[in-house]
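Working notes for the structure below.
Only one protein chain is missing from this complex, and each of the others stays in its spot.
Should a chain be cited, it is by its letter among A, B and C, assigned in written order, with residues numbered from 1 in that chain.
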Amino acid sequence: MLNFILKRLGQSAVLVLIMSALVFIGMYVVSDPVAVLAGEDFTDEDRAALARELGVDRPLVVQYLSFLGNISKGDFGTSFVYNRPVLELILERLPATLEVAFMAMFIGLVVGIPLGVYSGLNQKKPATKLTSFLTTVGYSVPNFWQGVLLIMLFAVWLQVLPASGRGDTTRLFSADWSLFNLDGLSHMILPALNLAIYTICLQTRLARSGTQEVMYQDYMTFARAKGISRDRLIRRHLVRNILIPIVTITGLQLGALIAFATVTETVFSWPGIGKLLLDSIHSSDRPVVVAYLILITLMFVTINFIVDVLYALLDPRIRYT
Amino acid sequence: MKQTISALAMAAMLALPGVAGADTLRMGFASAPRTIDPYPFGGAPTASLKEHVFEALVASDDSPLLASGWEWTSPTTLDVTLRDGITFHNGEPLTARDVVYSACRMMHLIDGKRNLLTSSMGPIADVVAVDDHTVRFEMKAPYPLWVQKMKFLSILSASGAELPDGPIQYDSEGDCGVTAYPTIAEFESGEAAIGTGPYKLARFDKSGEADLVRNDSYWGEAPEWDEVEIRTIGNAGARLAGLLAGDFDLIENPTTEDLPGLTASDELTYTAVPSWRSIFLVLDVDPEGAGGVSAPDGSAPLADPRVRQAMSMAINRQAIADRLFGGEATVANQFSPKYRTGAPELPELEYNPEKAKELLAEAGYGDGFTIDFYAPSDRYANGARVAQAVTQYLSRIGITVNLKTQPWSVFAGQRSAGELGVFLYGWGHPQGPAQMISFAFASRDKDLGLGASNYSNYQSDAFDAAMQAWAVETDEAKANAHIADAMKVVVEDLPGIPLYYQHTIWAHRADLEVNGRPDERTSATTVSRK
Amino acid sequence: MTDNTLIKVENLTIEYPMADGEVFRAIDNFSMYVNRGQIVGVVGESGAGKSTIGKATLGLLDENAIIDTGSVFLEETMVSHLEEHHYAQVRGNRVGYIYQNPMTALNPVLTIGEQIVEAIEANTDLRGSDARNYAIDLLTQAEVPLPEERLDKYPHQLSGGLCQRIVFAIAISAKPDLIIADEPTTALDVTVQKAVLDTLVRLTRQENIAIILITHDMGVVAEMCDHVYVLRHGKLVESGPTEEVLQRPTQSYSRELMAAIPRIDHKIERFAVPGGLGQAGDRERAIAYLMDRKSDAGVEGQPLLQVRNLSKTFQTKATALKSASSFKAVSDVSFDVFPGETLGIVGESGSGKSTIGRMILGLHQPDEGHEIIYRGRNIADLTSRQDKLEHRKSLQCIFQDPYSSLNPRMTAGENITYPLTAHGLLDRSAARQLAGDLMELVGLPRASARKMPHAFSGGERQRIGIARALSFRPDFIFCDEPTSALDVTVQAQLLNLMKDLQDQLGLTLLFVSHDLAVVRQMCDRVMVMKAGEVVEAGPCDKVLVTPDAPYTQGLLDAMPKFSFAAAQ
Partner (left out) sequence: MSTETTTVDAGTLADRKSEEPTFTEKFWKIFRGHPGALAGLVGIFIFLLLAIFAPLLAPQNPYDQMRLDILDGLLPPGSRLGDGTLSLLGTDALGRDILSAVLFGLRISMVVALVAVIIGSAIGIFMGLLAAMKGGWVETVVMRLVDLKMSFPGILLALMVLAVFGTGIDKVIIALIIGAWAAEARLVRGVAMSELKKEYIDSARLAGLSDTKIMWRYLFPNSISPVLVVLPMSISGAIGAEATLSFLGVGVPITEPSLGLLIANGNDYILSGKWWISIFPGLVLVTLVLCINVVADRLRDHSNPYLRGKD
């Protein structure tokens, strides 16, 4: 087990190293932060001084090495644009993204799994056909377009939900959350829904195909032959089995949600890390982009690891060998 | 659809009557103020917020603000007299010592990071508190532009820092005997955000939110609002939706497309003010050739003034202003806004595609030539569309145009590297009508601060002579005459092609009156109830 | 029939609609009667529709199945047409069900205990610890050792035999009137099979429970059943008391079926079934091609193949939850194969018998310290391309699984000749002719060489596999359980074909099988293997008649006894 963890950590470290180097070099090639940040009235001297201040006057290799050295000290650098420690900047925005992503995941699971199990069990009912069509439509409408339509519908026509922004926040665990007050919650509904639609579709399909697959397994026929109730058949035999693939996908999906938040956050002006990333790419704020990347990679590695562990916990075939 | 939008607005009003306190002004910014510390950053949103709390000696329209007046006692000495009876938010009176302290703070690098005026104050040799109400600026060389630059020196109360009693000795390192300056965090928490402005900071949040409250003891006209809430919504559609939904009383920069709907609405309207930002094309006139520009015979077409003239004539500026900006842009006839104080009066630039074709043929490019035309996609209002319209017009006189729009981050780097032969660009003119031309078209002169961004590689003796004279001229009338001379030369030579001047637009409730500022700042002081 | 009748199947016809709009009739006008306490066999080859009958009784048919005519009565209840919720009274309670593969019949993510207890709670009044105690009691009866411990285990932690005993315990938990056992031992090794069946019979006799035993195995029927129904393609062929049907079959299909069963007691020349070496057209040309191989096919009395100290250790990789481990599949095996003979290797699954063959073929790399000498040359010394190719051509294989041994994306003909053309040994037209010739030789129509593999049945595919092996004109063929996936009549035809070919071509065979009777029919000498080691070796007439090793004796004893007197 320890060996396994160490190996995974090693792999992740390599992954992070490669990714950060690629982006570091890439952003160096593409844009010059001095050109972006310098005022129009900067003289050459000012530019040189700015380059010195930003540390971008040194050779690329030196910059990268000093960057790595700083990271090992927990210093991810300072944003060119905000002139603040990047880590602080990202951590400050992280709760906004996390709460909306988790909210979306929650909605997705709560709606998607029962819908999928129902569809899987009742393949011929009209409700199933409708669900199946709707999930396909849900898949087909691009995320950003959904967001636009949601704003049109709920914020402009019906006037029931705010169109954008984060609303009031509550301070908890030294972070700001919209989740814990009514105004914040009302701001969160649309972005969360925007993210959740895809998740609902995905979870419905997963649960449906899982159900259909499991329904025809020998053990399901045998369990029915034992004479146990249908309710128990579904709760214990079916759901326990379809949860295994669902957990795996859900883990990966959480990552995807955080990534897709980039789009949703843009549409809804939700001040999370996705929007920070996009803004930083546009303004070639290299420290933010690289740090974001490293943190996100670490997060995915963690999520994948947790998924592996959960997978083992849910599937005794892996747990006991 | 006009009916739709007004109906929507109506619904918004009915649904949410008089949200929040009636004496609260809620403003939706287009981009986030970065901080409330007035020194590190410029930029419109940051300045907009800061100017509610902090004031400078000179107002944005060049008139005295905290100063009651100034006098050049020698070409290198400027004496500024402070207005009487001004107090900071904490009750301390404003004195010359605070001005010296503020200058010190401006020169003090935090974490090695430069501040707004760090380089602009290079020519300042000393700042001296002559008496409580007089500050003297000593220059190393004549530096008439300092009067304009003083707009950006926000005045802080020296009581915010740890420093010994008695006079402060200015130095260009910003040490000045100060033991500890307040940190950015202290500014943002409100603790150190103590200025003389009409509003006091109640809360600041980095996501672009700020709450302000009225400064009851403000020295000037009493502030209109009890409270001001600033929120930032980057997406224009979402921002307007916020206004429609009643979340805001006023928003910045509605898109041009939304203006007709606003006009039709009874509940909402908009105010547009010609701004000091001028938009133009930059042409690399280097006879050796320019990036992305190629002619069949291998020559450098942009080096020929007739070609530049032809390009200028090909563009229907009025159509751009009308069609892409719904009339909310002013056609340019020079590089500085023609309505900027001190700008010369010049004739309109001609639109004549037929003549343009003739000029091209005359210059030997009857069969056209090819240019790569670069434009930043995320920098100027409607920038990408303007670039496409320009492309259309240039195409029609036979120039093959490859339009390349890029994010500012990419564009800026290539521009600085001198790789772009033709590009769309913009300059604001808060420091007077010569601000752009002195940087963009003058030959490089480090001492006088000329020609730092001459991407046109333009050189004209007549123009340089006028600019060099202007740079040291402390007499306003004489300085303006130099500007007029210089401007005439460049408008004739066209190392760039002026297009239009942007208007700054605010969409707001119809019962508000907005007396908008030309320097693109959004301020609660400009908003009043009808 | 009498008052004693428990199950009455009358004129049952069950159909499935197919994707192309036609209807597939799985059971066609079938009738059957089962008395209380009686054990009734339903026997037939694959596709006979046997399992459908059991499922119809419990309402477990697939959703799209249509009961066209007829019905199934459990005493007075018409169980073929109940509403789903009424089956609760039947399933588990009155009819227990035993599934073919115990490993898949138990839910992999639930403990054994939960799966037994839920059955007990569904069908009895026992709850909680009472139910648990009863579960332990049931496991004890089903001869599951350490029953209490087993309750907390998951299915994959137990062997197949144990799982099947647990399935028994679940089936009898409510003391039903009837148990439907659908191929209950097919997935088990022969020695386990015997013991498990004994347990089943004891448990049911004890409670006077009737059994419908669905199987393809005549031996099992002969051993267990009072009465037997023979099915073919969904139709009843013949029925009657077991003795009668097995000894004196009246229908030709039944006779063929009996004749096709390989027997252990003595070796016969050929099975009395139709088919064999192809007779048509250009057979002579094919034989001529095959005879035209290198002359040194082996010298009489000199071993063609010598194997010395052959071992194989498999390593498993470390994963998240377990560390690396190794497992010795074959240890220190040595033997000779002489030209023209057939050497059998027999053993249960996991005994390493196939691994030996795969190492000889070079598909597995044996552990250090071995010698494989073929035609007097150590195969490790073959280095030149030419030598290697000649060696490969001389040594071929007939594989176990007809459904995976042909490339599904090549025609039958290409499957046979592609390697020859790829090596540049044949041009296209010669390849086409050879493919046709060989197809005919193995008893398939020449033209079918153009069809894709999925158009053939399992037996036909195996014939194509043989043709492919022959195309290289090999001297030595390794036969890896070539008939284990086939029905018994098809198996008989195929074994006849192989014998014919061996006679004609003088091939040397290494024949691996788990079935002692098949080995007895095919081989001259036999090696008995257990857990990677040779237990006993010698002529079949000796080893399979009067074995020295107790293990071999055990295998022989576990074989269902079956008298063939009249079948021949």
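Following the convention adopted for this analysis, contacts are C-beta pairs under 8 Å (C-beta built on N, C-alpha and C of every residue); 3 or more make two chains touch, one makes a residue touch a chain.
As the structure is a computational prediction, the values presented were derived from the model and not from experiment.
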item	value
Visible chains in contact with the missing one	A, B, C
Selected residue (touches chain absent from view) among A:Ile5, A:Val29 or A:Ala48	A:Val29
Listed residues C:Glu15, C:Asp189, C:Asp437 or C:Asp500, member touching the removed chain	C:Glu15
Omitted-chain contact residue, chosen from A:Val34, A:Ala104 or A:Val156	A:Val156
Interface with the unshown chain - residue positions in chain A	11, 15, 18-19, 22-23, 25-27, 29-30, 123-124, 132-133, 136-137, 139-145, 148, 152, 156, 209, 212-213, 215-216, 252, 255-256, 258-260, 262-263, 266, 277-278, 281-282, 289, 293, 296-297, 300-301, 304
Residues in chain B touching the chain absent from view	1-2, 4-5, 236-237, 240-241, 244, 255, 257-261, 319-320, 323-324, 377-378, 384-385, 388-389, 391-392, 395-396, 401, 403-407, 410
Chain C, residues in touch with the chain not shown (by the definition above)	15, 17-26, 28, 47-49, 62-64, 232-235, 358, 361-363, 388-389, 392-393, 395-397, 399-401, 404-410, 415, 418-419, 422-423, 448, 451-452, 454-457, 465, 468, 472
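The rule is short, and it goes like this: only the chains that are shown with their structure count from here on.
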item	value
Most central chain, Cα average position	A
Gap in Å, rounded to a whole number, between the CA centres of chain B and chain A	38
Centroid distance [mean C-alpha coordinates] between chain C and chain B, Å	86
Multi-partner residues of chain B (each touching 2 or more other chains)	none
Sites on chain C at which at least two other chains make contact	none
Chain C residues within the chain A interface of the complex	55, 58, 60, 63, 84-85, 87-88, 90-93, 96-97, 99-101, 104-111, 114-115, 118-119, 122-123, 153-154, 156-157, 167, 170, 174, 318-323
Touching residues (chain side chain A, partner chain C) in the complex	1, 3-4, 123, 217-230, 232, 236-237, 240-241, 244, 308, 312, 314-321
Parts of chain B lying in touch with chain A, wherever the complex brings them together	8, 11-12, 15-16, 34-35, 40-42, 111-114, 119-120, 184, 206-208, 231-235, 237-239, 241-242, 244-245, 247, 378, 407-410, 412-413, 415-417, 427, 431, 435-436, 439, 446, 449, 452-453
